[in-house]
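Take a look at this one; I'll ask things after.
Shown here: the complex without one of its protein chains, the others still in place.
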Amino acid sequence: MSIAATQKRSFGAFLWDYLTTVDHKKIAHLYLFGGGFFFLLGGLEAVVIRIQLIKPENDFISAGFYNEMITMHGTTMIFLAAMPIIIGLMNAAMPLQIGARDVAFPFLNALSFWLFLFGGLLLNISWFTGAPDAGWTSYASLALDSPGHGIDFYIAGLQIAGAGTLMGGINFLATIVNMRAPGMTYMRMPLFTWATFITSVLILFAFPALTINLFLLMFDRMFGTAFFDVALGGNTIIYQHLFWIFGHPEVYILILPLFGLFSDVFSTFSKKRLFGYTAMVFATMLIAFLGFMVWAHHMFTVGLGPVANSIFAVGTMAIAVPTGIKIFNWLATMWGGSVRINTAMLWSLGFIPSFTIGGMTGVMLGSAVADYQYHDTYFVVAHFHYVIVGGTVFGIFAGLHYWWPLMFGRILHEGMGKLTFWTFFIGFHLTFFIQHFLGLMGMPRRYWVFLEDQGLDLGNFISTIGAFFMSFGVIVFLINIIYTAVKGEKASADPWDGRTLEWATASSPPPYYNFKQLPLTRGLDPLWIEKREGNGKMTPAEPLGDIHMPNGSFTPFLMSLGFFIAGFGFIYQTDNSLWHIALFGGMAFALGCMIYRSIKDDHGYYIPKAELEREAD
Amino acid sequence: MSQDHSLYPETMPQHPERATLEGKNKFMGLWFFLGGETVLFACLFGTYLALKDSTAGGPSSEDMFGLGLVFIMTMLLLTSSLTSVYAMYHMRNNEFKKMMLWLGITALLGMGFLGLEIYEFAHYITEYGFTFRSSAFGSAFYALVGFHGGHVTFGICWIITLMIRNAKRGLNLYNAPKFNTFSLYWHFIDVIWVFVFTVVYLMGKVG
Amino acid sequence: MTDNTNTNTVNAYNKRKNKEEMKKQIISFALMIGLTLIAFVVVATGSMSKMFAIPVLFILALVQVAFQFYYFMHMKDKDHEMPSVLIYGGVWAAFLTLCGLVLISWW
Partner (left out) sequence: MKGWMGKIKALLVFSALALFLTACGKDNLTALVPKGYGAQSSMDLIILTTVVMSFVFLVVIIALVIVLMRYREKKGQEDYIPKQVEGNQALETVWTVIPIILVIIMAVPTILASFDLADNSGASKHLNVKVTGNQYWWHFDYENDEFQTSQDLYIPVGERVYLNMISSDVVHSFWVPSISGKLDVNPENTNTLYIEAYEEGVYWGKCAELCGPGHSLMDFKVIAVSKEEYEQWVADMKAVDPEEVPQDAVAAEGKELFEANGCMGCHAIGASPAQVGPNLTNYANRTTVAGVKEHSKDVLVQWILNPEQYKPGNLMTGKYPELSEDEADKIAEYLLQLDATDITPESAGK
């Protein structure tokens, strides 16, 4: 499977390969490109938002369209861009980091991806018929009030994509529990793997709340139930609770994997072992644990009463402690090290002050009474972009530069990388720093226009200029990708003097079976240990033998297609009962695929030992 | 990891369902899924508890619920839990026929339960005009109990598919994990039912 | 793979162990039925005040569920650490959810 071989194959074969793949490395590519596409879309929406707000009472876009824009921006960025890209990175690196040949359920892995993609497409098709317009939170009272089918697309799209995410979480959990290579004990796992593990737990416990909430909303909108219908005794606060019971853990789903990644990057490029490894692991767990107990900090102004507000305020602030442990441990990791600053490291270094500011404002928001002023203003917008862009997006960029060789066998161009970093970094602070003040000066969020002569003009103008800087940075990055694909520097198997197992394979990108022989782990940072002891490579933990591999399958694609069609049926059956055909047809098709899958034996295949020996040279 | 190529060993291991990596993965995966299901049902229970008094002038739980039917349903489902334990017992002893028999009984008991549940719903609708549109209480009731019923339905379809598919080929290390995952799932449904009858029916009757 | 009706064996030691296990499970089943009966009787006879009955019913349910998990689903066995961790995690998240919806949703 050398690169030359890939290039010789026809485009059709290439496409078919990706449509049927169950290989975690290829699924990672799919996730990255799917998520990347939606990131551009979400970014474009952000730019439209900023253009609308460049001057007071602007009429670049209409009020209704603006609401669709923010809703789709938030939803797209969180569910269709950030999470899938993160899951892509997990797929690319986690199985390698624990020395496995694949994930526990390769078929399910492919299914997760296709569900995400079709869910995302379904959601975005709503642009042609009227997009959802009740905010990414889609609070029940407004969502029930919203005319047209926008909200229905939101429900169906997220339901499908969410199912994929949930499966992905279970898959990663089973992988990490059952498939660690010999010697890879829990307390020897790289932090990115730990973060994947804990994030998966968060997904497992948070997504069901979203699933149920969307169901309730769907029933209210489509079948006339009364969960949130006040006239029949319904209660819209239930929606808000369920949303944030999901929603707060969700924001940690967005940041914890990158915390893990930064840990790996800092230690690699400081040539130093991670400072306080055990504390880092437990801090991650603690963040996840506390993350379930603070959801009502999004609801301080709902009127839950002082007891609830106080409890949740204290819980919220408590999360600062484990997060602080992490920040200081990263600094201590670099302290005394030999810090090499390349693009991956630049993004990681930029992350520290940016995220700390975001965390700072987070703790300030956690002070319930202060939040009576901040809530639903641009202060909150500033807070979460500081943590999400300054944490998640910076982390994603760091991860892409760090693992690009692992994923694509080439090193991204450093010069362009640095240009992207600096323009994006400056643009980011320009856009979002001023928004803290805008919020306090009386600008609520989700405002289509702000009025003239209210002291908000200059701040908004600066903010918009910042967004242009960010766009420039992103475009340079796109050019970088193309340049690298065409004539980027080829990477060796271990281009960064790595410490963990993903750099211990035969080549970059690794062969499709990952490890010819599973490696034996003798401590934290296994590859580093072997290199320091002069072996230079991992000791195998097993004799060379046949390797069992799963078969590719087109079923995940078809099954997701079934749900996609059923999604349309759900949305439009309220208009015309003929759509029930799509609804039941799609469901039956998907179910048929499921039954086909479960009754058809698929034992995979073996790569014979002889072939592996041949490939050695 | 690839120590065992054969799915048809000479001696059945103590835990055939977890003898292969595939089996271990299925086993873990299903348990984790159940962890998620716990939260799923908690959300429905929470919604139900929040809305159970919002009858909007319609019938309330005290008006409608009868204990007799629920008791029979409970017994059916609890017994089906035991029969699926029996099935797993025979699986471990490598007695394929007996395992199938007990799984069949499990499915029948499940169907009995489901039939009674449908009867119950029909009764509420025709007698009291109590539907999922009547009030927030109605919505929450049917959502919770119906969701559980949906799980039962899925379980029955699952086991029937498994039984038909494997009827002719006996027990091996490839299908043992599948039977075992079903059994775990089925117990979990029973666990949920314990809470349903306690929280919805018994507590609803108490007031 | 060929479909064969297999003829392989189970060793006697395991058989005995399985039998013992089964005995325990029948006992727990009997207990579960007993608990259920108590719960229904409490309600049917109206022999307890509401304040008292609700916690009692709840405890009966919890005990019964513990039997299901530990005996029927073998959570007591070893090799079930991870399942326990995640079930308890789920129970914890479920508990918080319930608290949220039951205690602070209304007025």
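Order of writing sets the chain letters: A, B and C. Residues in each chain are counted from 1.
Everything below uses one rule, namely that a contact is a pair of C-beta atoms (placed from the backbone, for glycine too) under 8 Å apart; a residue touches a chain by one contact, two chains touch by 3 or more.
A quick note: this is a predicted structure, and the numbers were derived from the prediction, not measured.
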(message) Out of A:91, A:235, A:463 or A:573, which residue would touch the omitted chain in the full complex?
(response) A:235
(message) Looking at the full complex, which residue from A:40, A:54 or A:370 touches the chain that isn't shown here?
(response) A:370
(request) Check the options A:174, A:352 or A:504 and report the residue that touches the missing chain. (result) A:352
(request) Specify the residue from the set A:15, A:321 or A:475 that touches the hidden chain. (result) A:321
(request) Determine and list the chain A residues touching the chain excluded from the picture. (result) 62-64, 67, 133-135, 139, 141-142, 145-146, 230, 234-237, 270-273, 275-279, 301-303, 305-306, 309-310, 313-314, 317-318, 320-321, 324-325, 327-329, 331-332, 334-341, 349, 352-353, 356-357, 360-361, 363-364, 367-373, 375-377, 437, 440-442, 444, 446-451, 453-456, 458, 532
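The rule is short, and it goes like this: only the chains that are shown with their structure count from here on.
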(message) Counting only Cα atoms for the centres, state how far chain A is from chain C in Å.
(response) 36
(message) Measuring centre to centre with CA averages, how many angstrom lie between chain B and chain C?
(response) 13
(request) Starting from the mean Cα coordinates of chain A and chain B, work out the distance between those two points in Å. (result) 33
(message) By the touch rule stated above, which residues of chain B touch at least two different other chains?
(response) 7, 28, 32, 35-37, 39, 43, 46-47, 50, 174
(message) Counting only residues that touch at least two other chains, what does the list for chain A look like?
(response) 173, 177, 204-206, 209, 235, 238, 241-242, 245, 601, 603
(request) Spell out the residues on chain A that touch chain C in their complex, using ranges where they run on. (result) 173, 177, 201, 204-206, 209, 235, 237-238, 241-242, 245, 292-293, 295-296, 303-305, 308, 601, 603
(request) Flag every residue of chain C that touches chain B in the complex, lowest number first. (result) 1, 3-6, 8-11, 14-15, 17-18, 21-22, 25-26, 29, 32-33, 36, 39-40, 42-44, 50, 53-54, 57-58, 60-61, 64-65, 68-69, 72-73, 79-80, 82-83, 86-87, 89-91, 93-95, 97-98, 100-102, 105-106
(request) Going by the contact rule at the top, pick out the chain B residues touching chain A in the complex. (result) 1-2, 5, 7, 21, 24-25, 28-29, 32-33, 35-37, 39-40, 43-44, 46-47, 50-51, 54-56, 132-140, 143, 161-162, 165, 174, 178
